[in-house]
Each structure stands twice: as C-alpha cells, then as structure tokens.
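Take a look at chain A:
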Amino acid sequence: MKRLLALSLLAVTPLMLLGCSGESSDPDGDAEAQREAIHRTFGSALTTAGEHASKVAGEGRWNLCGLETQGVEYLASATVTPPAGTTPAATVTAITEALSSDGWTTSKQKSQPPWAQLEQDDLLLTVQVEKLTPEVVTMSIRGECITGPDGWATSMSEEPEPIEPS
Partner candidate 1 sequence: MTTIAVPASEPQIAELLGDPGGAEALATSLYKAATPFETFGERASDERLISGWKGYAYEAYRDAAGSAGPEHEAMHQSVRRVARAVTFYADTLQTLKRDRDDLRDRKQRLDADRTGLLADIEAADDASASTIADLQARARDLTSRYRDLITDHDSWCRRVTDNEDQLRQSFASAKGLNGALSATGGATQDATDAMNEPGAPGGGSTPAEVKAWWDGLSAEERAAVTAAYPETIGSADGLPASARDDANRILLDDDLATLGDKEADGTLTADEKMQLANARAARDGLHRAESYVDPTTGAKPGGTLWLYDPTAFDGDGRVAVAVGDMDTADDVAVFTPGIKSEMTDTDFYTDKMTNVYESARYNGDGSSVAAMFWLGYDAPSGPTDPATLTEGRAEDGGRRLSDALDGLRASRPDEAHLTAIGHSYGSTTTAYAASEDDFAADDVVLIGSPGAGPAENADELSVGSGHVYVGRDSRDGVAMLGDEGWVGKGPIGLGTDPSSEDFGATRFEAEDVDRSSLPNFGDAHGSYLDDDTESLYNIGKIVDGHGDDVEEAEQSYDPWYSGAVDPEWDRDPTANEPGRSETGPDAT
Partner candidate 2 sequence: MSVTGIEYNQMRSASTGWGEQADEMEKTSKELAGLSVSGLAPSVQHVASSFMEAWSGYAHESADIASGFADAISTTADHINDADQVSKSWLDRLDGHLGPTR
C-alpha cells in the first residue's frame, strides 16, 4: 500500500493551481498515432479471430472521455460470428488461445459469462459473449484518453469507420 504523506499533497496542489491537467501538447498527432496503432493491432487480431469464425465485422470510432478536461479515445470493436456448429463460448476460448499464440498475453479469463482480456503493447483486448447479443462474440480495444483544448474532443468525428482484418 502506498502511504500518501500530507507533504506530497501540498507539493502537488500548486500543479493543479497552475492548470496542470495532463492535456496533450499535440492532440491531433497523438490521436492519429492512437488510431493507427489500434487499426494495426486490432486488424491483426481480427485476422487471427477470423480463423475461428464464419464472419468478422470490425469498426472503429472516436469516443468521448474525461470530465473537466475533455478528450477522446479510439474505440475499436468487432462482431465475430462463430462457425456453424460452434458455440460462442467455444469461439471465445478458441480466439483467446489463438491470440495467446500470436503474442498476446492473457491477463484475465472467465467462463461465465465467456470473457477474456489479453494485453499487448499497453493495449487491452476484450473477447466475450455479451448479454444483449449472446449469439455472437464481440472483441474490443479502447485507447487511452487523449485530452486537448476546449472544443477539440467534440470536434472529432464519432462516425464509425470499418476496420478490416489485416
């Protein structure tokens, strides 16, 4: 456990008073880098998943994040249709194992509901069967929140764009 001394609190307070909020100095550049990294990584993961699916449909979009300091994160998600005769739960297991063999590290796994999280290059990938769509498997990756000046986050397009297996 971390002991937080009152002294250290006093030391960080002036940072807040000076307006330190972790705002990116190049939000557009950071955002594009995040988008590219997620497209690349997620596209590759979809290729792996595609070997255990009859259909894979992926997309990505900017999602608002933060509160007093506003930002966006890139959110990639996909719907994976299991092959005929295979249950979604078995597909989650198969995809998780395949990704593990592909350089991903499985950090958490549950069987009920079927759910797994894997890590690679600071990205967290979730593979699961969601309760609203139990007939398919979903995969998702969410980037870190990138903050920018006032109005920047809401100016980013929230329209989805396709992500193809790569």
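Behind the choice of candidates: all candidates are chains of the complex that A comes from, given by their letters.
Operating definition for what follows: contacts are C-beta pairs under 8 Å (C-beta built on N, C-alpha and C of every residue); 3 or more make two chains touch, one makes a residue touch a chain; residues count from 1.
The model shown is predicted, which means the values in this text are computed figures rather than measured ones.
Note on chain A: across the options 1 or 2, its touching candidate in this complex is 1. Chain A meets candidate 1 in the complex at residues 1-10, 12-13, 15-23, 59, 63-71, 73, 75, 77-79, 108, 110, 113, 115, 117, 124, 126, 128, 130-133, 136, 138-140, 142, 144-145, 147, 150-151, 153-154, 160.
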